[in-house]
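For this depiction, one protein chain was excluded, whereas all remaining protein chains were kept in their positions.
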Amino acid sequence: MNTFGRIFKISIFGESHGTCAGIVIDGVPAGIPLISSDFEADLARRKSGAKGTTPRIEADVPKIMSGVFNDLTTGAPIMILFENTNTRSHDYSFLKETPRPGHADFVAAQKFGGFEDYRGGGHFSGRLTLGIIAAGVIAKRIIAPIIVTSKLIEAGGIADIEKAVEIALEKGDSIGGIVETVATNMPIGIGEPFFDSVESVISHFVFAIPATKGIEFGSGFAAAKMTGSHHNDKFISTTGKTGTNYAAGVNGGISNGNDLVFRVAIKPTSSIHVRQHTMNFKTGEMTDLEVEGRHDTCIALRIPVVIENATSIALADLLLQAQKVSRIFGK
Amino acid sequence: MNTFGRIFKISIFGESHGTCAGIVIDGVPAGIPLISSDFEADLARRKSGAKGTTPRIEADVPKIMSGVFNDLTTGAPIMILFENTNTRSHDYSFLKETPRPGHADFVAAQKFGGFEDYRGGGHFSGRLTLGIIAAGVIAKRIIAPIIVTSKLIEAGGIADIEKAVEIALEKGDSIGGIVETVATNMPIGIGEPFFDSVESVISHFVFAIPATKGIEFGSGFAAAKMTGSHHNDKFISTTGKTGTNYAAGVNGGISNGNDLVFRVAIKPTSSIHVRQHTMNFKTGEMTDLEVEGRHDTCIALRIPVVIENATSIALADLLLQAQKVSRIFGK
Amino acid sequence: MNTFGRIFKISIFGESHGTCAGIVIDGVPAGIPLISSDFEADLARRKSGAKGTTPRIEADVPKIMSGVFNDLTTGAPIMILFENTNTRSHDYSFLKETPRPGHADFVAAQKFGGFEDYRGGGHFSGRLTLGIIAAGVIAKRIIAPIIVTSKLIEAGGIADIEKAVEIALEKGDSIGGIVETVATNMPIGIGEPFFDSVESVISHFVFAIPATKGIEFGSGFAAAKMTGSHHNDKFISTTGKTGTNYAAGVNGGISNGNDLVFRVAIKPTSSIHVRQHTMNFKTGEMTDLEVEGRHDTCIALRIPVVIENATSIALADLLLQAQKVSRIFGK
Partner (left out) sequence: MNTFGRIFKISIFGESHGTCAGIVIDGVPAGIPLISSDFEADLARRKSGAKGTTPRIEADVPKIMSGVFNDLTTGAPIMILFENTNTRSHDYSFLKETPRPGHADFVAAQKFGGFEDYRGGGHFSGRLTLGIIAAGVIAKRIIAPIIVTSKLIEAGGIADIEKAVEIALEKGDSIGGIVETVATNMPIGIGEPFFDSVESVISHFVFAIPATKGIEFGSGFAAAKMTGSHHNDKFISTTGKTGTNYAAGVNGGISNGNDLVFRVAIKPTSSIHVRQHTMNFKTGEMTDLEVEGRHDTCIALRIPVVIENATSIALADLLLQAQKVSRIFGK
């Protein structure tokens, strides 16, 4: 399914080497100021070109195609389009014989019967995250004063990220990393019992982002080794603030007013310059594969803003649902 | 939202100390044999009574109320009801003044304005997972020959689970654990691009289960420290089998035919006999809280079957969607 | 699909001659007073027993099974159960050979492969509307001060409904009718552009009610013969009131503050005492069929309260969505 959300609802489309990537955003309240340059800062954080990222550089110009009038949202669906401009005409026909290890090449061909657009990952490309950045920029205005911040806290197993990238560049290999997200100014009561817990909705989105392998909230996997008397966050104020925050600001799936905190594990990107030993599906023999092209040494450098904006989208949708309930209740 | 799934769709309801807990299951194909005793084995695995679990023992008798005729599913919605029988009439009024640390007491009161059923956790109770067990039993028949197996592989930080429980029992404290799930005989092509990746749908459900703090697929958090040349699973057969399985049987969100593997971190249950220092919300003073009642020392002992059945439900829903696509494609 | 609604969301289940019929209602705000007797008045309007309705009389006792605590809604899903008590053990095996003309017997057997519960219409029975009555009673409290009223304005082609029933009873035949619904005190702004227009959502539900054949809003089919200068409702006040109301209180799918008005055509019930000439599917020969049992001469007598409550449910769902938008907008 290409849609996410119940009220703040997004629909994505596009391919890496096709005409465009883009998104339709429904459920945006009317009257929010919005111009193209509002997307610049977040798009810049996702951009390649820096050390450790692919040298394929695109202008990434967002075109607001609908739902905005006189630089204000109208309440109608907003479509934002990113045209593809820098798509080198590689020869990708080798993928039919030797699908790249770690990529979606093989499953896409199986699921879509060989009709998939295989160029540059097609619909599975990280380029699709452009739309998520755009929708996140709008979501951030809806959730204000909540502020979501994501940053890379570790790469290649060490905290010195610059050094980790240098080592990997030398080897022509790729490395993973860990992205930490914190949301402050959280209101109490976001999240729905059972299936739409805060963690459920956020993790659903995060695992749609290519390269994610794990997510943990607050104490996370360390909780498995802790005792209850240690793990239980003691209340220290009548507003619900707690001394520790192992719960990550969520109890029973509902926000408790403390900071929302989670970490995401990013795998090393599958695209590498290193020669790989793999199966030739036509001959049934093992063969060497060396993929040319422009790759990210550390894709995790570009992912924090994607997770930050995905989280903002998830929170916007939950916030709109929660407000609905309390409003009625208050009447 | 109390619903999960697009085609195999479940709706839960119920409370810990109310009349019942239960579930409605829509989208079940007609003609599947189903009688009450089919639920026994899985319900027994969730049951309390063993060392390390609460001594509150309920009969947990599932009543099939609709959607089954002559011991076969009819294609109509199936409602399964678990009546509550062993609900001691505790005095829970203290919760208004001193909500228990680590529980949903505080957020529930805030979100629902004090109208929530606070007895025994109310709608937030683990008792709601009875319906998930029931739906999972049906899901398992739909996904066959896929077999999902979940087990506790670590508790209180050690692999000797029995020993971990004994230590905790002595202290009157609670401990967490790690549950590992493996699905074998996976077909290729389950999962939808982007928002309904296999990992997205499973993690959405897993974080709805009380006490979960993290989830990782395959290499998981270790992936963040690995290189691409190491992490990329090499194909070793033309059916898509790979030598390693860091991908956990999923590429680009879609199953690749190798085993699906993931681990879930379970926190120590918040209910403990140990005295806790916390806030009295009426007086605004710190106070000591000691909660009487019957608690699980290691709730993680009872959770594997819940995760196993939740995973089966998620896979059933994705399988039905995937078959739909391939059928059309094949016409 | 057994669910309806995006925020005020219902899931139905049950059969005519099985254990029960019932409904789960999610998205109900907390704090609404609710006891079993609140359903009595509306259930009585649906009840049989009066002249022109079937003599099968059931107690129709609603059991509130979840989501209510101390006679107030809690915000958790509300399950309401109607146990079947008066189910005569007819022999329905003849349906396999001679499915009744005008009934769902034939399509149900085809769709569900013969596994359907065919007794008394099974899941296709009008008995399923009991849950709709119950959910509608709750919806009415959410939409207040909006008041929805449905009544039978014509039966068997004449306005004298009592007389129409008498004529039909003499013949042992059944008759149809027209139900008119008016919603007053409508706020401006309910309904969503395009796919969730007020008319879309209401008609979706109305055509789920057995026996409906048509629906028209305001001018309806007469509009096809009118001119624009006549049909355009002139504004007569700055609050949006219009002189005429051909639009039925809706423009562009959104409520304009004038009364919502629509009419529904109800067919004569297919169950009749008259002998019918039809196909024997086993022999392939034409045969005579005479169905014994207790039938409604004029099912349209019992349908107004179903449409009234269905409309209330649809409006509750749209109202909750509309309030969400305006609240954000107003911040």
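The first chain written gets the first letter, and so on, giving A, B and C; residue counts start at 1 in each chain.
Keep in mind that, in the parts below, contacts are C-beta pairs under 8 Å (C-beta built on N, C-alpha and C of every residue); 3 or more make two chains touch, one makes a residue touch a chain.
Please read these numbers as outputs of a predicted model, since none were measured by experiment.
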Q. Which of C:20, C:81, C:178 or C:260 sits in contact with the chain that's absent?
A. C:178
Q. Among A:14, A:62, A:176 or A:191, which residue is in touch with the absent chain?
A. A:14
(Q) Considering the whole complex, not just the chains shown, which residues of chain A touch the missing one? (A) 1-3, 9, 11-15, 18-22, 24, 26-27, 30-31, 63, 65-67, 69, 72-79, 81, 111-113, 115-117, 122-123
Q. For chain B, which residues touch the unseen chain?
A. 6-7, 27, 29-31, 75-76, 142, 193, 320-321, 323-325, 327-329
**Q.** Residues of chain C (touch criterion as defined above) contacting the omitted chain
**A.** 1-4, 6, 12, 99-104, 106-108, 110-113, 123-124, 128, 154-157, 168, 171, 173-178, 188-189, 192-197, 199-201, 203-208, 210, 212-238, 240, 242, 246-248, 251-256, 265-272, 274, 276-279, 281, 284, 286, 300, 322, 325-326, 329
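FYI, only the chains that are shown with their structure count from here on.
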Q) Taking all residue numbers at the chain B to chain C contact, is the shared part over half or under half, that is, same or different? A) same
Q. At what distance in angstrom does the C-alpha mean of chain C lie from that of chain A?
A. 44
Q: Find the geometric centre of each of chain A and chain B from their Cα atoms only, then give the gap between the two centres in Å, rounded to an integer.
A: 25
Q: Specify, in ascending order, the residues of chain C that touch 2 or more different other chains.
A: 27, 30-31, 75-76
